[in-house]
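Some notes on the structure that comes next.
Just one protein chain is left out here, and the rest sit where they should.
Labels for the chains are A and B, by order of writing; each one numbers its residues from 1.
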Amino acid sequence: MLRWKLLVASAAIALSGVMPAHAETGVTKDTIKIGIFAPLTGKSAIFGKYVIGVQAYYKMINDQGGINGRKIVTYLEDDACDPATAVAATKKLVAQDGVFMLHAGVCTASIMAVKDDMLRQGVPFMNLGAAGSSITVPTVANMFSPLPNTIVVGRTLVDFAMSRPNTKRLAVISHPDDWGHSQVDPAIELLKKKYNLDFVENVSMERGATDITPQILKLRQSKPDVVLSFLYPTETAIFVREAHKYGLNTPLLACFGASYEDTVRRVDNAAASKNLYVFHALAGAANGEKMKKWADMIHKYGDPKEEIENFVLSGIGGAEVIVEALKKAGPDLTRQKFIDALNGIKDYDTGVLSAPITFTPEDHGGVKSGAMITEVDGKLISFATWPKEKN
Amino acid sequence: MSRMRDPKILIMAVAVALLACLPLFVNSYIVYIAAMICINALMALGFNFVIGFLGQLVFANTAFFGVGAYAYSILLMHVGLPFPLALLGACLAGGLIGLIVGLPALRLRGFELAIVTLAFNELMRWIYLHSGSIGGGASGMGLRPATLFGYELISDTSKYLMILVVTVIGIWMVSNIAKSTAGRAIVAVGANEFAASALSIPPARYNILAFALSGFFSAIAGALFAILLGRVAPESFGLNQLLLGFAMVMVGGLGTVAGPVLGAVLLTAAPEFLRSIPGAEEILFSVLLIGLLIFMPSGLFGGLAALFPSLRERHRGKLS
Partner (left out) sequence: MTVQLELDAVSVQFAGLKAVSDVSFTVAKGEICAVIGPNGAGKSTLFNAIGGYVRLASGRVLFGGEALNGRPIHEIAAAGVRRTFQNGGLFLDMTVIENVMVGLHQTHPIPLVGAALALPSARRREREAIEKARELLALMGIQEQEDVLLRNLSSGQQRMVEIVRALASPAKLLMLDEPAVGLTSLEVQRLDGILKQLARSGIAILLVEHVLDLVMSVSDKVVVLNSGERLAEGTPGEIRSNPAVLEAYLGHS
């Protein structure tokens, strides 16, 4: 009898050592594990820069004492913007590294590839930088996005173009893939429903194409007032350059895929980029005053020589609401409490995004508007509607 | 009876049993990688029929792989076939496409054949991208889980076990074919078409057969890939996948059965180990490929077989 009691007692002692004080995955007495995946290699590696601002922010929060006594530990994996790689990365983060939540994904396809599995396992997922609307539409319990999605981008470009005086003829160029369609289709819909107009010309450009003379000529022929472009960075630059070359001198509105500074640098022709406007999710220009405190944060907690431009800043908003929700969820942290806390975030001004973030249980698309950034007298300024300064 | 006591078969059986127990010892990430290795092994073996046994430089392997994935997906989701039939349909579709590609391949050789099959690969990708509501277009399509004997294969472990079984059967079949009349004929035609013809072997028939078999086995791998990921999307069937398949066969050992499997293990596992060092995978890849092509053109398995002649694969049944 005594032997049995000893056996049970020692088993209990052993088990109590083995069992963590908190049963929630990814949470220990003094850490919270956050998994991140982004394209660090491959043709979309430029978008990997979203990670920089996010990592710096988490470091800053840790430096300030953490959250309810816990410091954030991040685990970073490369998904190379490939769904299969994203699946492997996610499995590693969740099954091997045991993260509490994911703040991840810049390519929508990668996120869609892991979405079902994350839902099944109840892992909270905050979009890092992807623009696909299918992430939060339809709403799913664990998926959140703190950035304007492609529907918002498409509509913003149309509204902005139409806010220009005497504008009736809009033309559009886009990639014929899902990413392109997901912006062009809402744009077409809004143009029709709100303004009762159609695009006077709608051309497409394949990713990786370098010669778009036929498309430029078609656009020019349609005599547009404004041209909207929904292209990736490289292709945006090619378009801006070629448009200028062939005398397509209308204002050019570019979407979320490109950053203004990056595009201007690639185009390398001041006259060509004179009329360029780029969708801007941030509160101000990357090198402007509003972003200075974030620039300082990145230089302090990251690489002091880091060049501050859109991509490095755009993920910070998401990191802010994550930290806010972690704080609100309290010391007894579980995934469900965290998700509940996120659902309570209302009109949260991140100080980095142009619009506040709101999550409700029915709608996890946190940001519903954006601005357009352009150069005025040598300074980059973002505008919600057409600036009077530019005709 | 003597087959049972053959040490090689015993070793294989033990290895497979151990592999089946893998989920008991490791987390689901490792199980997922193991499933990927199986899939890549089948894909590499499929590819090997044409570039290894037949000895022609062809880049259609990923196209066959993709056909298998999409055929499975369409049969499962749109035609509503149960998983085993959808899988069978996928391999037959692959075999058929292989046959179709094999026909014009009769007239082309060398450089031209390589370029044309590369173009075919891109054509298939274009088709996937523009597959609209049938194939899901650019964003692909999600798949419902495969159901086996009423049990839904959702967890990584259940998918892995099914994939392991199919892969073992597939490797066994490929090995059998390599040791059969058809296998010998394909290798003969690949080695010297005129000499093979002189022995009354019709070269066209075995050329096409090699392509059809390549399509068949690559398609099985593609279907399993779709099942593992739970979705198909055009991104997965591009140039990267093609080069990976090529590298697996070359690194592992062209024209053997063990070679492509070895290459699949190495080139699936290594990138995962090197995950934490972005860019290391690409360097490894290039170094390995170039190094082997210079120093060990017959691949790792070829090098092993040179050291241990008893490992060398035969194109015949057992000599009693």
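Please note the rule applied: a residue touches a chain if its C-beta (ideal position, glycine included) is under 8 Å from a C-beta of that chain, and two chains touch if they have at least 3 such contacts.
Source: prediction; values computed, not measured.
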{"item": "Which displayed chains the unshown chain touches", "value": "B"}
{"item": "Hidden-chain contact residue, picked from the options B:82, B:202 or B:297", "value": "B:202"}
{"item": "Residue, one of B:105, B:188, B:208 or B:250, that touches the chain absent here", "value": "B:188"}
{"item": "Contact set of chain B toward the excluded chain (per top definition)", "value": "172-173, 176-177, 179-185, 187-188, 191-192, 194-203, 209, 255, 312, 314-317, 319-320"}
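Keep in mind that, in the parts below, only the chains that are shown with their structure count from here on.
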{"item": "Whole-Å gap between the CA centroids of chain A and chain B", "value": "37"}
{"item": "Chain A - residues contacting chain B, complex", "value": "40-41, 77-78, 81-84, 87-89, 91-92, 94-96, 108-109, 112-113, 116-117, 120, 132, 134, 176-179, 181"}
{"item": "Contact set on chain B toward chain A in their complex", "value": "27-30, 32-33, 36, 129, 137-140, 142, 154, 156, 225, 229-231, 233, 235-236, 240, 272, 275, 278-279, 281-282"}
